[in-house]
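One protein chain omitted, others in place.
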Amino acid sequence: MDPVISLSIGGLVAVGVYMFLAHDLPRVLIGFVLFGSAVNLTIFASGRLGATLPPFVAPGADALAAGTSNPLPQALILTAIVIGFGLTVFALMLVVRANREFSSVDAADLNAAETPIDTAKSPIPPPAPLAKKAA
Amino acid sequence: MSASLILRVSAPMLLWLPLAASLYVLLRGHNEPGGGFIGGLLAGVGLIFHAIAFGAAPTRKLLRLAPTSYCAIGVLLAAASGIPALFGAGPYLTHLWWFPDVGIVLPLGTTILFDAGVYITVVGTVATLFLSLMEEETL
Partner (left out) sequence: MLLIVAPLLIPLCAAALTALLRTHIAAQRVVGVSASASLLAVGLMLVARTADGSILVTQMGDWAAPFGIALVVDAFSAIMLAIAGLMALSVSIYAMGPDAAARDRAGFQPLFHSLMLGVCGAFVAGDVFNLYVWFEVMLIASFGLLVLDRTRAQIDGGLRYVFLNLVGTTVFLMAVGLLYGQLGTLNFADLARLAPQAENQGLLAAIGVMFLVSFGAKAALFPLFNWLPAAYHTASMPVAAIFAGLLTKVGVYAILRLFALVYAHDVAFFGPIFAWVAAATMVFGVFGAAAHYDIRRILSFHIVSQIGYMIIGVALLTQAAIAAAILYIVHHIVVKANLFLVAGAIRRENGSFALGRCGGLWRAAPLLAIGFLIPALSLAGIPPLSGFWGKYAVVRAGIEAEAYWLAGIALFVGLLTLYSMIKIWNEAFWKPAPEGLARTAWTRGQRIATYLPIALLCATTMTIGLWTEPFAALAETAAASLLDRDAYIAAVLGNAGQVAEFAR
(Lines give C-alpha, C1' and ligand atoms only; values in the text may rest on other atoms or scores of the structure.)
Protein backbone atom coordinates (compact mmCIF):
# COMPACT_ATOMS: atom_id res chain seq x y z
CA MET A 1 0.00 0.00 0.00
CA ASP A 2 2.75 2.44 0.96
CA PRO A 3 4.48 2.50 -2.45
CA VAL A 4 1.16 3.04 -4.22
CA ILE A 5 0.29 5.99 -2.02
CA SER A 6 3.71 7.58 -2.18
CA LEU A 7 3.89 7.18 -5.96
CA SER A 8 0.43 8.73 -6.30
CA ILE A 9 1.49 11.66 -4.14
CA GLY A 10 4.64 12.13 -6.20
CA GLY A 11 2.73 11.89 -9.46
CA LEU A 12 0.05 14.35 -8.34
CA VAL A 13 2.64 16.85 -7.12
CA ALA A 14 4.54 16.58 -10.41
CA VAL A 15 1.43 17.12 -12.52
CA GLY A 16 0.20 19.88 -10.21
CA VAL A 17 3.46 21.83 -10.30
CA TYR A 18 3.68 21.40 -14.06
CA MET A 19 0.19 22.85 -14.41
CA PHE A 20 1.11 25.75 -12.10
CA LEU A 21 3.62 26.84 -14.71
CA ALA A 22 0.97 27.19 -17.43
CA HIS A 23 -0.05 30.60 -18.78
CA ASP A 24 -3.63 29.51 -18.96
CA LEU A 25 -5.31 30.32 -15.62
CA PRO A 26 -7.89 27.48 -15.61
CA ARG A 27 -4.99 25.08 -16.02
CA VAL A 28 -3.25 26.62 -13.05
CA LEU A 29 -6.43 26.13 -11.08
CA ILE A 30 -6.65 22.45 -12.05
CA GLY A 31 -3.01 22.18 -11.03
CA PHE A 32 -3.97 23.56 -7.64
CA VAL A 33 -6.75 21.00 -7.26
CA LEU A 34 -4.36 18.16 -8.10
CA PHE A 35 -1.69 19.53 -5.79
CA GLY A 36 -4.29 19.80 -3.04
CA SER A 37 -5.23 16.15 -3.53
CA ALA A 38 -1.57 15.22 -3.16
CA VAL A 39 -1.45 17.12 0.11
CA ASN A 40 -4.58 15.40 1.39
CA LEU A 41 -3.09 12.03 0.55
CA THR A 42 0.07 13.06 2.42
CA ILE A 43 -1.94 13.86 5.54
CA PHE A 44 -3.80 10.59 5.17
CA ALA A 45 -0.55 8.65 4.87
CA SER A 46 0.99 10.51 7.80
CA GLY A 47 -1.70 9.01 10.05
CA ARG A 48 -0.19 5.58 9.27
CA LEU A 49 -1.68 3.24 6.69
CA GLY A 50 -2.98 -0.28 7.08
CA ALA A 51 -5.73 0.00 9.68
CA THR A 52 -9.11 -0.41 8.03
CA LEU A 53 -11.74 -0.41 10.78
CA PRO A 54 -13.71 2.84 11.05
CA PRO A 55 -12.74 4.80 14.15
CA PHE A 56 -15.93 4.38 16.19
CA VAL A 57 -15.99 3.45 19.81
CA ALA A 58 -18.14 0.36 20.26
CA PRO A 59 -21.16 0.69 22.59
CA GLY A 60 -20.08 0.04 26.15
CA ALA A 61 -16.37 0.46 25.42
CA ASP A 62 -14.53 3.61 26.40
CA ALA A 63 -11.65 3.48 23.93
CA LEU A 64 -11.06 2.56 20.31
CA ALA A 65 -10.47 -1.13 19.64
CA ALA A 66 -7.15 -2.24 18.18
CA GLY A 67 -6.85 -2.04 14.40
CA THR A 68 -9.06 1.02 13.99
CA SER A 69 -7.74 3.72 11.72
CA ASN A 70 -6.48 7.07 13.00
CA PRO A 71 -9.41 9.54 13.07
CA LEU A 72 -7.35 12.73 13.31
CA PRO A 73 -5.99 12.82 9.73
CA GLN A 74 -9.50 12.16 8.49
CA ALA A 75 -10.79 15.15 10.38
CA LEU A 76 -7.91 17.25 9.08
CA ILE A 77 -8.51 16.15 5.51
CA LEU A 78 -12.23 16.87 5.76
CA THR A 79 -11.44 20.40 6.91
CA ALA A 80 -8.78 20.82 4.26
CA ILE A 81 -11.13 19.62 1.51
CA VAL A 82 -13.80 22.09 2.58
CA ILE A 83 -11.34 24.97 2.66
CA GLY A 84 -9.73 23.91 -0.61
CA PHE A 85 -13.15 23.78 -2.20
CA GLY A 86 -13.95 27.29 -1.05
CA LEU A 87 -10.65 28.65 -2.32
CA THR A 88 -11.04 26.91 -5.67
CA VAL A 89 -14.54 28.24 -6.19
CA PHE A 90 -13.43 31.75 -5.34
CA ALA A 91 -10.45 31.58 -7.68
CA LEU A 92 -12.70 30.16 -10.39
CA MET A 93 -15.12 33.05 -9.99
CA LEU A 94 -12.23 35.47 -10.29
CA VAL A 95 -11.01 33.76 -13.45
CA VAL A 96 -14.52 33.92 -14.94
CA ARG A 97 -14.62 37.61 -14.15
CA ALA A 98 -11.16 38.19 -15.56
CA ASN A 99 -12.27 36.45 -18.71
CA ARG A 100 -15.15 38.87 -19.04
CA GLU A 101 -13.04 41.97 -18.29
CA PHE A 102 -9.98 41.10 -20.33
CA SER A 103 -11.53 38.63 -22.81
CA SER A 104 -8.65 36.32 -22.02
CA VAL A 105 -7.54 33.88 -19.36
CA ASP A 106 -3.90 34.00 -20.40
CA ALA A 107 -1.73 35.32 -17.57
CA ALA A 108 0.31 37.38 -20.03
CA ASP A 109 -2.73 39.40 -21.12
CA LEU A 110 -3.68 40.44 -17.60
CA ASN A 111 -1.67 43.57 -16.95
CA ALA A 112 -4.03 46.08 -15.38
CA ALA A 113 -2.48 45.91 -11.90
CA GLU A 114 1.00 46.75 -13.08
CA THR A 115 0.53 49.50 -15.60
CA PRO A 116 3.64 51.49 -16.48
CA ILE A 117 4.68 53.80 -13.67
CA ASP A 118 2.77 57.08 -13.73
CA THR A 119 5.57 59.62 -13.91
CA ALA A 120 3.67 62.65 -15.14
CA LYS A 121 5.91 65.69 -14.52
CA SER A 122 8.07 63.72 -12.14
CA PRO A 123 11.83 64.32 -12.02
CA ILE A 124 12.81 61.17 -13.86
CA PRO A 125 11.72 60.28 -17.38
CA PRO A 126 9.33 57.34 -17.70
CA PRO A 127 11.08 54.04 -18.39
CA ALA A 128 10.87 52.63 -21.89
CA PRO A 129 7.85 50.30 -22.11
CA LEU A 130 8.78 46.65 -21.91
CA ALA A 131 8.47 44.68 -25.11
CA LYS A 132 5.02 43.14 -24.99
CA LYS A 133 3.74 40.15 -26.81
CA ALA A 134 1.51 41.25 -29.68
CA ALA A 135 -2.06 40.81 -28.49
CA MET B 1 -32.09 28.81 -18.95
CA SER B 2 -34.26 25.89 -20.04
CA ALA B 3 -33.64 22.49 -18.56
CA SER B 4 -34.99 19.29 -20.07
CA LEU B 5 -38.61 18.32 -19.49
CA ILE B 6 -37.60 15.32 -17.42
CA LEU B 7 -35.56 17.46 -15.06
CA ARG B 8 -38.26 20.08 -14.70
CA VAL B 9 -40.91 17.49 -13.87
CA SER B 10 -38.75 15.62 -11.41
CA ALA B 11 -37.17 18.70 -9.84
CA PRO B 12 -39.67 19.07 -6.96
CA MET B 13 -38.98 15.49 -5.97
CA LEU B 14 -35.25 16.06 -6.36
CA LEU B 15 -35.59 19.04 -4.01
CA TRP B 16 -37.70 17.50 -1.24
CA LEU B 17 -36.17 14.03 -1.15
CA PRO B 18 -32.62 15.27 -0.48
CA LEU B 19 -34.02 17.76 2.04
CA ALA B 20 -35.79 14.99 3.96
CA ALA B 21 -32.74 12.78 3.75
CA SER B 22 -30.54 15.65 4.93
CA LEU B 23 -32.64 16.11 8.06
CA TYR B 24 -32.38 12.40 8.79
CA VAL B 25 -28.61 12.55 8.33
CA LEU B 26 -28.40 15.63 10.54
CA LEU B 27 -30.18 13.90 13.45
CA ARG B 28 -28.41 10.59 12.92
CA GLY B 29 -25.12 12.43 13.25
CA HIS B 30 -25.58 12.41 17.02
CA ASN B 31 -23.96 9.05 17.57
CA GLU B 32 -23.47 7.61 14.12
CA PRO B 33 -21.93 8.76 10.84
CA GLY B 34 -23.71 11.86 9.61
CA GLY B 35 -24.09 15.32 11.02
CA GLY B 36 -24.64 18.92 10.06
CA PHE B 37 -21.99 19.20 7.42
CA ILE B 38 -22.95 16.26 5.26
CA GLY B 39 -26.64 17.00 5.87
CA GLY B 40 -26.16 20.55 4.69
CA LEU B 41 -24.42 19.34 1.56
CA LEU B 42 -27.31 16.97 0.82
CA ALA B 43 -29.80 19.79 1.21
CA GLY B 44 -27.57 21.91 -1.01
CA VAL B 45 -27.76 19.24 -3.70
CA GLY B 46 -31.54 19.54 -3.62
CA LEU B 47 -31.31 23.30 -4.05
CA ILE B 48 -28.86 22.91 -6.92
CA PHE B 49 -31.30 20.60 -8.73
CA HIS B 50 -34.01 23.19 -8.23
CA ALA B 51 -31.78 25.96 -9.56
CA ILE B 52 -30.76 23.96 -12.61
CA ALA B 53 -34.37 23.09 -13.41
CA PHE B 54 -36.00 26.48 -12.83
CA GLY B 55 -33.17 29.02 -12.84
CA ALA B 56 -31.49 31.06 -10.14
CA ALA B 57 -34.26 33.57 -9.47
CA PRO B 58 -36.99 31.06 -8.47
CA THR B 59 -34.51 29.33 -6.18
CA ARG B 60 -33.72 32.63 -4.49
CA LYS B 61 -37.46 33.14 -4.05
CA LEU B 62 -37.79 29.66 -2.58
CA LEU B 63 -35.10 30.46 -0.01
CA ARG B 64 -36.89 33.70 1.00
CA LEU B 65 -33.84 35.05 2.86
CA ALA B 66 -30.61 35.89 1.06
CA PRO B 67 -28.28 32.87 1.00
CA THR B 68 -25.64 34.81 2.94
CA SER B 69 -28.19 35.40 5.70
CA TYR B 70 -28.43 31.63 6.10
CA CYS B 71 -24.67 31.52 6.61
CA ALA B 72 -24.95 34.28 9.22
CA ILE B 73 -27.83 32.62 11.09
CA GLY B 74 -26.05 29.27 11.08
CA VAL B 75 -22.81 30.76 12.37
CA LEU B 76 -24.65 32.62 15.13
CA LEU B 77 -26.55 29.46 16.13
CA ALA B 78 -23.36 27.40 16.29
CA ALA B 79 -21.58 30.12 18.26
CA ALA B 80 -24.54 30.40 20.65
CA SER B 81 -24.51 26.65 21.33
CA GLY B 82 -21.24 27.11 23.22
CA ILE B 83 -22.50 29.90 25.43
CA PRO B 84 -24.45 27.86 28.06
CA ALA B 85 -21.22 26.11 29.02
CA LEU B 86 -19.75 29.42 30.13
CA PHE B 87 -22.19 29.53 33.05
CA GLY B 88 -20.23 27.15 35.18
CA ALA B 89 -20.03 23.96 33.16
CA GLY B 90 -16.58 24.45 31.70
CA PRO B 91 -14.76 26.04 28.78
CA TYR B 92 -16.51 27.45 25.75
CA LEU B 93 -18.24 24.84 23.58
CA THR B 94 -18.44 22.25 26.36
CA HIS B 95 -21.72 20.68 25.39
CA LEU B 96 -24.46 20.07 27.91
CA TRP B 97 -26.98 17.24 27.88
CA TRP B 98 -30.50 16.99 29.09
CA PHE B 99 -32.50 13.76 29.22
CA PRO B 100 -36.20 14.58 29.64
CA ASP B 101 -38.41 11.53 30.22
CA VAL B 102 -41.57 11.87 28.10
CA GLY B 103 -42.61 8.26 27.79
CA ILE B 104 -39.22 7.57 26.25
CA VAL B 105 -35.96 9.21 27.34
CA LEU B 106 -35.02 11.87 24.81
CA PRO B 107 -31.30 12.59 24.60
CA LEU B 108 -31.15 16.34 24.02
CA GLY B 109 -27.94 18.30 23.99
CA THR B 110 -26.53 21.62 22.93
CA THR B 111 -24.60 19.67 20.28
CA ILE B 112 -27.73 19.56 18.15
CA LEU B 113 -27.76 23.36 18.12
CA PHE B 114 -24.18 23.36 16.94
CA ASP B 115 -24.91 20.78 14.26
CA ALA B 116 -28.01 22.63 13.11
CA GLY B 117 -25.88 25.78 12.87
CA VAL B 118 -23.36 23.95 10.71
CA TYR B 119 -26.21 22.57 8.60
CA ILE B 120 -27.71 26.00 7.94
CA THR B 121 -24.31 27.52 7.23
CA VAL B 122 -23.45 24.83 4.72
CA VAL B 123 -26.81 25.19 2.97
CA GLY B 124 -26.25 28.95 2.81
CA THR B 125 -22.72 28.59 1.51
CA VAL B 126 -23.64 26.09 -1.19
CA ALA B 127 -26.54 28.29 -2.28
CA THR B 128 -24.39 31.44 -2.28
CA LEU B 129 -21.64 29.88 -4.34
CA PHE B 130 -23.83 28.03 -6.79
CA LEU B 131 -26.36 30.78 -7.40
CA SER B 132 -23.73 33.47 -7.90
CA LEU B 133 -21.75 31.26 -10.28
CA MET B 134 -24.95 30.56 -12.17
CA GLU B 135 -25.83 34.23 -12.43
CA GLU B 136 -22.28 35.08 -13.45
CA GLU B 137 -22.69 32.70 -16.36
CA THR B 138 -25.96 34.09 -17.63
CA LEU B 139 -24.99 37.77 -17.34
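Think of it as A and B in the order they're written, each chain with its own count starting at 1.
Throughout what follows, a residue touches a chain if its C-beta (ideal position, glycine included) is under 8 Å from a C-beta of that chain, and two chains touch if they have at least 3 such contacts.
None of these values were measured; they are calculated from a predicted model.
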{"item": "Chain A residues touching the omitted chain (full complex)", "value": "20, 25, 28, 32, 35-36, 38-39, 42-43, 45-47, 72-73, 76, 79-80, 83-84, 86-87, 90-91, 94-95, 97-98, 101-102, 110-115, 117-122, 124"}
{"item": "For chain B, the residues touching the chain missing from this view", "value": "66, 68-69, 71-73, 75-76, 79, 82, 85-86, 90-95"}
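Following the convention adopted for this analysis, only the chains that are shown with their structure count from here on.
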{"item": "Centre distance in Å when chain A and chain B are each reduced to the mean of their C-alpha atoms", "value": "27"}
{"item": "Chain A-touching residues of chain B, taken from the complex the two chains share", "value": "33, 37, 125, 129, 132-133, 136-137, 139"}
{"item": "Chain A residues within the chain B interface of the complex", "value": "54, 78, 82, 86, 89, 92-93, 96-97, 100"}
